[in-house]
Each structure stands twice: as structure tokens, then as C-alpha cells.
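Apart from one protein chain that is not included, each protein chain of the complex appears where it belongs.
The block that comes next holds subunit A.
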Amino acid sequence: MVRYVANKFFYLLVSLFILISATFFLMKAIPGDPFMSEKNVPPEIQARLYEQYGLDKPVYQQYFKYLGDIATGDLGISMKHQNQEVGGIILQTFSASLKLGIFAIIISVIVGVLLGMVAALYHRKLIDNIAMILAVLGIAVPSFVLASLIQFIFGEKLGWFHVMGFDGPLDYVLPVAALSAQPIAFIARLTRSSMLEVLHADYIKTAKAKGLNWFTIMFKHVIRNGILPVVTYIGPMTANIITGSVVIEQIFGIGGIGKVFVECITNRDYTMIMGVTIFYGVLLMLARFITDIVYVLVDPRIKLTGGKEG
């Protein structure tokens, strides 16, 4: 197990290094720099800015200096937001994205599983049909369309919620709804099909034949087995929700890390671009890493030798 984990961790570091290097050179290849604006500043002042941020050096030197800095955990100072640390901005804005994401994940799992269970129990009945129509709609409608729609109806027309901002608890409702619609639909379908499968499994029939209590059958056998695929889906879903909130944050004017990501690229805020990329990268890789480990714990059939997948 230790070897397996160490192996996975090694690959994580290698991927991170490749990510950093590729992003760094691609970023430098885009025309423009952080100090360009419609109104030119005199060349002397421009040169001083380049010097102060080390942009006057050859790209490879900048690269090694950057590697050295991040090795000590220093993400540097933003080139656009004067005198503000990249790490600080990431933490502040990520806290908004994280709150949004966590609520969306919780809502998705609870509502999705319940919807799926109800649909499975009422297989081919009216409730099942309604639930599945909702699920198809949820998957088919992109989140930004849904976001604009509910923003217009509940924010602008009915005035129940704020159109933008992230101040009070009520401000979570619309963005969380927009963000969780798709995962809810997916989880509902997943739960329904796996529940149906389990319900028709021989051991359930046996349990019923043995005259087991209905609740025992449900909670001990059906749900526990039926919910397994959902658990495996939570990993990728978390990644999806966190990266997918970029658009939602834009629409609802939430200052999350997604908004920062988009803006720093337009601004050519080099340190910020690197910082956010590394942050996202580490986040996704860790999610993957943990999922891999959890898989092993949950399903002993996964071989530990060699650290290969599957």
C-alpha cells in the first residue's frame, strides 16, 4: 500500500512539473505583457517596470527563477494587483468558489440520490417518468443557459433573489441551483439504474423470500449497493463543479477563483496565471490521487502492485 501511494505521489509531482513548464512557456508565447494599455507609458517607466518584475531577463532565466520561487512555496506578487500576493488573492477568491462548490455538491448528492431512488421504486410509473424527464432536461440544458434563465425569472422579474453578488445566504440559491442541476440529473439517473439492477438481483429475492423486514432490505442491501456508482462519480463531479463554476461566477458576479482565472489571462498577469494554474492543477491531481486511494480501500479487487490503473 505504501509503495502504491508513493508511486502515485511521484506521478503527481511529475505531472505538476510538466504542467508548470508547459503553462509557463505557452504563457510567455502569447503576445502582450502585463504593462500594456491603450495609453502607452514612456519607455523609461516601462523598462523600469520590466526590471522590477524581472521581465527584462531572458525567458529561460525567468523560468528557473520561478521554479526556485515556487519550490520555496512563494507564488509571488501579482503584476496587475499591485503589491498583493498571488497566494492571498487565490485563497480569498477560492473561499467563495469553495462555499459555492460545497453547497452544490451536497445538494446534488442529496437531491440526485433521492430523486433516483424514488424513480426506481416507482419504476415505469408517473413519478418515475416525471423524475426522468427532469433528469434529461437537467443534462440537456447547459448550466449557463439555466443560470441566465433563473437569474432573469427569480432575480430580475420576481425579485426574490439578488441578481448578482455573494453577500447573504440567499445569494447562494440561484448559483447553487444552476451549478447543481446537471449533477443532480446525472446522479438521479445513475442511482435509478443501479437501484433497479440491485432490486432485481437474486440476493434481494432471497432476502425477500427469507421474509426479511422491508426496511432492512432497503437500507442494508439495496441502497448500500445501489449507491456505489454514485460514490465513484463524486470525484469527477467535484472537479467538474469547481472548474465549471467559472461561467456561473461570471453570470452572477461572484468574485470566485474562476473569475480571477479568466481576468488574469486577459491582463497577462503572469504570476497570477501561474498561481491559479498550479492551484487548479494541484486541486485536480489531489482529487484524483485521493480517489485512487479510496478505490483501493473500497474495492479490494484493484491490484496494488506496480501502481497501474485498474
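Just so it is clear, a contact is a pair of C-beta atoms (placed from the backbone, for glycine too) under 8 Å apart; a residue touches a chain by one contact, two chains touch by 3 or more; residues count from 1.
Going forward, contacts and distances are computed from a predicted model.
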item: Listed names "Glycosyltransferase RgtA/B/C/D-like domain-containing protein", "Quinol oxidase subunit 3", "Oligopeptide ABC transporter" or "(2Fe-2S)-binding protein", with the criterion being the UniProt name of the chain not displayed; value: "Oligopeptide ABC transporter"
item: Candidate in contact with the missing chain, chosen from A:70, A:114, A:246 or A:294; value: A:114
item: Of A:20, A:75 or A:96, the one touching the omitted chain in the full complex; value: A:96
item: Subunit A residues touching the omitted chain (full complex); value: 30-33, 35-45, 48-49, 52-53, 78, 80-84, 89, 92-93, 96, 110-111, 114-115, 117-118, 121-122, 127, 148, 151-152, 155-156, 159, 162-170, 172-173, 214-215, 218, 250-256, 259-260, 263, 266, 268
